[in-house]
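As you look at this complex, bear in mind that one protein chain is not there, while each of the others sits in place.
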Amino acid sequence: MNLRRIFLAPAWVMTAIFLVLPLFVVLAYSFLTRGAYGGLQLPWTTESYQRLVDPLYLSILGRSFLLAAVVTLVSLLVAYPLALFISRSGRRKMLWLNLVMLPFFTSLLVRTYAWVFLLRDTGLFNTVLLSVGLIQEPLPLLYNDGAVVLGLVYSYLPFMVLPIFANLERIDPNLLEAAADLGESPLWALWRVLAPLSRPGIVAGSVLVFIPSLGSYLTPDLLGGGKSVWVGNVIQNQFTNARDWPFGAALGVCLMLLVLGLMRLWQSKGGGELG
Amino acid sequence: MSAPISKTLRTSAGLIFAFLYLPLAALIAFSVNQSSSTVWAGFSMRWYQELWSDPQILSATANSLLIAATSTVLATIIGTLAAYGLWKRQSRLLVSTVYLSLVTPEIVMGVALLAFYQAVFRYLDVQLGMHTVILAHISFCFAYVVLVVLARLRNMDASLEEAALDLGATEWQAFYRVTLPCIAPAVAAGALLAFSTSLDDYVITSLVAGVDSETLPMVIYAKARRAISPSINALCAIIVVAVGSLVLLSQRLQRS
Partner (left out) sequence: MSAILELLGISRRYDSVAGTVTAVDNLTLAIPKGSFFGLLGPSGCGKTTTLRMIAGFEHPDQGDIRLNGSSIIGLKPYQRRVNTVFQSYGLFPHLSVRANVEFGLRHVSATERSQRSKEALALVRMTGKEDRYPSQLSGGEKQRTALARSLVLQPEVLLLDEPLSALDARLRDQVRRELTQLQQQLGITFLLVTHDQEEALSLCGQIAILSHGKMMQCGTPQDLYLHPSSRFVADFLGKVNWLRFVNQEIGLRPEAIRLSLETPPDSSRCVQARVQQTVFLGNLVQVELWTDRGDLVLAETSRFEGTYTPGQAVCLSWLPADEIHVDAQPVSLAAELAQP
């Protein structure tokens, strides 16, 4: 149908020029050499990729991966009880669900800054603790890995709550009653019946939290203060201060491959659509 | 499932909700604090007044609104038309590319656009500025419009368009007179989502903005880094309320 082609044309043009093409440019840049004053120049080389294998950068990649996994795990531990609570709330389910989503609707920047406001030396937590006399000096709550993990868990919590909640809703309520009937205490019923059945939701939530965490830049930047270095920070640095575009591009390519690989893995295991 | 809620479950949920709301509540509370420290010293609107009289903030707000408005209009048009085309017949390739724009980390997208622009600027006599930001925003916003509108189209009765064709409307007339009015709430919802996403973006904007196109998030970021005046709390409070309301409205529209 001609009308359909006309309708799809602008979208094709936008994605081709402003999405696909830029990514290919990055790919191309990753194979060039760093220029004398920061730009780019020929010759083509794989030098940037070779530098990636340097233990320093491998460890940064590895740490990002590890920390993203920690974020995912913590999110799971926090989100599961919440999802369980909401699914058992009868008529008020939508209300609780909306309340979970509400903070998420505000800007990521604002939400991340809010933790700066709370955690820094002159922040709310330290002020309260000092005034009560529990501590004599401000605690270094900010500018470390812990603060970044906290910030990321906070930012992406709804992504873990929603899939788990949706999964719990689909579980036959009779199953828990059957477990009770067969002599299982509530805790055991949870472990032996509920947890295995909510695995799809857990997996979906984990993917939805892990991937953005891995590629995050803003939260480590504001909450990590240079001491918590993630892949995103290094990439940004290469394109601004360090002026090593090929290396930044190579890192970007690696991050993209990681993200795409994880997506493909999840979809092959029967993952659903996003959003 | 209305199994009983144990005490532990209830307390845990309560704690988690507190965790969710404490940071924002604190921000908003201290935005009306008389003093600039985190010790409560009485109610005051001075930080909001400081914002109002700061030319940098005002121009950044104007920029942000202009960028958001322009990007939203174009992203909504492109996204709605694309969703309609995809609804008529699936295009795996386009859908994958749309998902790509949602999955790509912002830093990678920003860096890629910067690199792309620099490469293009060797041949065109253009600089980074409002236009580069707007084009970037359109490209990552229209995906949200596609998702929202496509979801609504899939719930629509397909025979409505056939009825229109049967009664003498051409394909374009069937879309314009029947389908579009029926999906109007979803289009509006998508537009609101695009608007708030554009308003909120920092990472990509900061990389591709020119000297004259400072946006509100960029101002917030700079202030957060330096952490001097608490007027940032007031700014954040305003954004929380503004963006929050827009997205809530969008949700309302999607459900109608």
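A few comments on the model shown:
Every chain is named by a letter (A and B) in the order it is written, and numbering of its residues begins at 1.
To be clear about the criterion, a residue touches a chain if its C-beta (ideal position, glycine included) is under 8 Å from a C-beta of that chain, and two chains touch if they have at least 3 such contacts.
Note that the structure is a prediction, hence the values are computed from the model and not measured.
Taking every chain of the complex into account, the chain not shown here touches B.
Across B:Ile78, B:Val178 or B:Leu253, the single residue that touches the chain missing here is B:Val178.
For chain B, the list of residues touching the undisplayed chain reads 157, 159-160, 162-170, 177-178, 181-182.
Throughout what follows, only the chains that are shown with their structure count from here on.
As a whole-number value, the distance joining the C-alpha centres of chain A and chain B reads 18 Å. Contacts from chain A toward chain B in the complex involve residues 1, 3-5, 7-8, 10-12, 14-15, 18-23, 25-26, 29, 78, 81-82, 84-90, 99-100, 102-103, 105-111, 113-118, 120, 122-124, 127, 131, 154, 157, 168-169, 171, 173, 176, 186, 211-212, 214-218, 222, 232, 235-236, 239, 245, 248-249, 252, 255-256, 259-260, 263, 274-275. Chain B meets chain A in the complex at residues 1-6, 9-10, 12-13, 16-17, 19-24, 26-27, 30, 37-39, 77-79, 81-82, 84-86, 88-89, 91, 94, 97-109, 111-116, 119, 135-136, 138-139, 142, 146-147, 171-172, 175, 196, 199-200, 202-203, 207, 217, 220-221, 224-225, 227, 232-233, 236, 239-240, 243-244, 247-248.
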